[in-house]
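A single protein chain has been omitted from the complex, and every remaining protein chain is retained in its original position.
Coming up: chain A.
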């Protein structure tokens, strides 16, 4: 057993897959030697697997995505890193018009089994363009899987599964989870996380809370605290943002009849609205309270000034309060 953090888990996933899959390449801005990524996720990999397989690219996001797609099309695997989820937007055409459509428009003649990694999330003093949650731009694009791990184990297992998946996978990593969560993992254990399944992290009978990213940590912490006052929380890690795992979501909603949805992104137009619609369609008569969403404000992006940044972010005490109110409803 070794204690590793979320970032080390990602590095291990890449390391293990590079070792077992000769066709795999890993690249992006500053990804190669000697830096190994601005967050160090790819540190040491170029030295180990060579500069042809792990390499730097120019600042050229559409090219980074297209490079990955071309490799995928011709029988290779690729993990393309976008330095920040904010910088993925210039590559949107490649990801949506090419990767997401490739299999469908050719009816399986061609496909793009590649992974696009994107560090997201705020609270790092990064202002508008180093803090955003950009998942809602990409969810709802049939043909493109969008996932995000919120535990150390999933950081490893989900990335490995994404690399092995025959579909293009957009893989969001929350920057504030990189070093803030740690778990004991047996380095010899082969972890493969289902790519299209939500996960119940805690069983409960009073309220159901679904979340992902840093806010999921707040949910787990609040659930622990509320348990002491007798409120039992069912906690669901959404994990697969698209397609959503409807069965797990609906079952968890029906179990308690009270649902709170939490994420860091803007409230409107995002993943939470879709989850809410699914529950409304399939479990309305099992509900005992209106579905509640706790999310960022509908302001364009996260401001830099500390007070505004904190005001934008969903805070742990807000999560706990929302859970308490729902329990008391």
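FYI, contacts are C-beta pairs under 8 Å (C-beta built on N, C-alpha and C of every residue); 3 or more make two chains touch, one makes a residue touch a chain; residues count from 1.
Note that contacts and distances are computed from a predicted model.
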What is the protein name, per UniProt, of the chain that does not appear here: "2-oxoisovalerate dehydrogenase subunit alpha", "TRAP transporter small permease protein", "ATP synthase subunit b" or "Substrate-binding domain-containing protein"? "2-oxoisovalerate dehydrogenase subunit alpha"
Of A:97, A:221 or A:299, the residue that touches the missing chain is A:97
For the chain that's not shown, point to the residue among A:34, A:75 or A:300 touching it. A:75
Which residue of A:40, A:57 or A:232 touches the chain not shown here: A:57
If I consider the whole complex, including the chain that's not displayed, which of A:26, A:45, A:65 or A:238 touches that chain? A:65
Since one chain has been left out of the picture, which residues of chain A touch it in the full complex? 23, 25, 52-53, 57-58, 60, 62-63, 65-78, 90, 93-94, 97-98, 101-111, 113, 142-143, 145, 161, 164-167, 192, 194-197, 243
